[in-house]
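Heads up, one of the protein chains got dropped from this complex, but the rest are sitting where they should.
What follows is chain A.
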Amino acid sequence: MMTDLDQFRRDTRAWLEANCPPEMRQPVRSEKDACWGGRNPDFQPGQKEWMDAMASRGWTVPDWPTAYGGGGLSAAQTKILREEMAAIHARNPLNSFGISMLGPALLKYGNEEQKLEHLPKIARGEIRWCQGYSEPNAGSDLASLAASAEDAGDHYIVNGQKVWTSYADKADWIFCLVRTSKESKQGGISFVLFDMASEGVSTKPILLISGYSPFCETFMDNVKVPKANRVHAENKGWDVAKYLLGHEREMISGMGLGSTGGNPLIEGAIATIGLNDRGELADPLLRAHLALFDVRSKAFAAMSERFIDELKAGQAHPAQPSMMKYYGTELNKARHELVMAAGGSDALEWESRGSSGGAKARAWLRTKANSIEGGTSEVQLNIIAKRILELPGA
């Protein structure tokens, strides 16, 4: 018997086959392979076609309501779409803090105007967002943030400095935490949105160990932010911030799954080290490390599937994203250590042609941030201990 879902799978497969450009069915090699959209896009061949095709069906955000640019798919359909994309090694059509972070927060806490204004643009990749959370003196202890928003009638005047703002120099808008009251630490924070082109906003890139500068210091000097741009009630921004962080952690944990297409780690190891006459990797200790890593990595893939299924069914513990984030990022770091070990001196090349611009070494260095960004591993472990295991406070 052919069910509706079987039919959906067939249609989806056929549509993807017809619409996913060949360039978008190859493993992601470097950071440049990610498509971010925005007002000043930097498209590689195939990226725009793929993003637009998916957006035309609402499939950049398949499970959002169609009224906000989504695909209106059920949990089961979304899963099928993901599976069919994975089957042809299709790349993610659009990378976006709007999709993975702000969108879910607006869906839950935004008012109708805010949803209609921002969500469809996120879905179509028109506006690129950045996240203004961290400050020089507010990292793990985020709620101690100081950037201030002063009440000026129908708008706020925002002053202060943010730091580690990823892609602030490339982003069009920012979702930002500001202090609207000093009375209470968590209870004095508001969540606001503003255009990065607003007067008084400036950014300065910070050079990273990978040689890239994806994140910035962001300065706000008497920036006028309309009150209509505040999401949720004044001084209630911490609720929004935490909810969004859950989604950020979920997104980051996906890194533990590795890239789509084949098993580049193993293929790389075989290419450099070779197989012995029993068909085993010629370095037995590396082989053992790779094999045990493979066990964890495949088990974690099952965990991710389970987590998404539980989430869609409303069965996941609210602190579960912390576990996913912790495990996925530690796993991803381990993966890249193995990539480097498997690649030997080839993987160390920084600017050679053959290494596509030092992609392996740079990616390896980039992953070291996975256990810091979005809340450090230590902070995730604190959350698991307190909220899931219910261990006592100090």
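Convention: a contact is a pair of C-beta atoms (placed from the backbone, for glycine too) under 8 Å apart; a residue touches a chain by one contact, two chains touch by 3 or more; residues count from 1.
As a convention for this text, contacts and distances are computed from a predicted model.
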item: Listed names "Inner-membrane translocator", "Alkylation response protein AidB-like acyl-CoA dehydrogenase", "Maltose/maltodextrin transport system permease protein" or "DNA modification/repair radical SAM protein", matching UniProt entry of the absent chain; value: "Alkylation response protein AidB-like acyl-CoA dehydrogenase"
item: Among A:35, A:281, A:339 or A:361, the residue in touch with the chain that has been omitted; value: A:281
item: Among A:14, A:209 or A:391, residue touching the chain not depicted; value: A:391
item: Interface with the undisplayed chain - residues on chain A; value: 75, 263, 266, 269-270, 275, 279-281, 287-288, 290-292, 294-296, 298-300, 302-303, 305-307, 309-310, 312-313, 315, 323, 326-327, 378, 380-382, 384-386, 388-394
